[in-house]
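Apart from one protein chain that is not included, each protein chain of the complex appears where it belongs.
When the chains are written out, they are named A, B and C in that same order, and each has its own residue count from 1.
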C-alpha cells in the first residue's frame, strides 16, 4: 500500500454549526477527517490548506494548492474540496500536467450534520486510489469514479453524476 | 464503471438493538446498506443471504454463498460478512478458484451504533473494486486493502491489520 | 396527567440542511418533534403554525399565535419558538392575561444537527408543565426553568440563563 496524502481545503465536508450566530462555518482544522480516522481505526497523513467554501476560492488559492502538491513527495493525493468549484480546480491542476494520481472529493452534506455521505466519499476515494494506475486528476463523489472531465455536479439532483 | 453486486450475509455490520430484550440482533434485511445508499446518493444491487453472526456460519452457509456467487453474472462482488470468520470464508471461496474479483468487508461496530466505520469499510471496498485487475479474494477493512491472505483481525487491537 | 398541546412555530429547533443550496431552512412540518415522539415512545398533540425563524416573526404572526392559544381547549401549552425573539413573544402573550400555563422552548442547535439539546429542552418543558400550578408564561431552556421575565438569552455564552 502506497502512502496517501490528504489535503483538506475546507468545503461543505468540513462545515460545522455555530450556535452563536446560527450559521454553518468551515472548520479549518478538519476535525471531521480526524473523526473518520478515529472511527475507521486508521490514520491519515493530512495537511489543512485554504479552509474555504469553494465558491470563495480564487486562483491565488489554487496556486497555493498546486505549489503544495508539486513540492510534495507523495504521488497519491486526495483533495477534500467544496463541490461548487471542484471541476474548476480539477481543470487548473490538470493543466499543470503533474505526474501524480490526484482525486478530488467532498460532500453535499457536512460531516457534522450527517457523517455518512462525507465518510463514503472519502473512503471510496481512498479505496479507488489504491489501484489507480494512471496519472491524472479524478473526481470521486456519490459512488461515481473517473477522470474529472467525465463527472459533473447535477445541481437539480443535488449530487455528482457521470456526464 | 462495471456493475457491482453486494451480498449481505449479516455480521456485526447489520446488527441492531432490540429494546425488548436488550440484545443486538442481525437485521436480515440489511437496512444499514439501504441507509448508506440513500445518504451516499447512489444505488447498490444487493442480495441478502444467510443473515448470521459469522461465528454461527457453517459450511452449509458457505456452500450457499459459493453457489450464489458461481451462478451470478456479476464479475465484481462485495460480501458483507462478520469479522470473526471472514478469513475462513475467504479461504473457502479461494479454494473454488472463481474467475471473479471478490472483496469481503464488514464492521467492528454496527452501523446502527455508529455508522462511520461500517460506511467507510463498504465505501472503500467499493472504490477498491473499481480498478482491481486480478481475480481473487480480497479483504478491505479499517483502511487496509489486499489479498485475504495478507490481512488479519487483530483481536487485541480490535481491528484488521496487514499481516 | 393533563393533556398538553404543542405549538411548533419553527425556529432553530426545526431547521434542516438543504444540500441543494447549502442552507439551513425551517422544516414547517416539524418532523423533529415527530422523531422525538417516536424515539421517546410517546405521543404529542401538535399543531404547526407560522413556520419561521423567530427573527422574521412579526406581530401579525404573534396575533395568530395568540388567537390559536385563546381558542384552544388546552390549558397547558408548550410553544416551540426561535430563540432570538422568544422573550418578545413571551411578553406579547403575557399582556393577554391568559388563564393558561404556557411554556416557550426551542433550541440553540437544530435537532437535525444534534438532537440532544432540542430533545432535552422539549422534554424538560414537558416534565415541568406536569407540576406547574400557576397561570403564566414560562421559558424552559438549557436546564433553567421559570417565569419568562427571569430567563434571558446570553448571546456571548450561546445559551439561556437565569437573569
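Operating definition for what follows: contacts are C-beta pairs under 8 Å (C-beta built on N, C-alpha and C of every residue); 3 or more make two chains touch, one makes a residue touch a chain.
For clarity, every value in this text was computed on a predicted model and none was experimentally measured.
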item	value
Displayed partners of the chain not shown (whole complex)	B, C
In chain B, positions touching the absent partner	12, 17, 19-20, 22, 24, 108-110, 112-114, 155-156, 158
Residue ranges of chain C at the interface with the undisplayed chain	1, 35-36, 39-43, 108-109, 114-117, 119-133, 140, 142-146, 157-159, 162
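In the analysis below, only the chains that are shown with their structure count from here on.
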item	value
Those chains which touch chain B and also touch chain A	none
Chain whose Cα centroid lies at the greatest distance from that of chain C	B
Euclidean distance of C-alpha centroids - chain A vs chain B, Å	26
Cα-centroid distance, chain A relative to chain C, in whole angstrom	39
Multi-chain contact sites of chain B, meaning residues that touch two or more partners	none
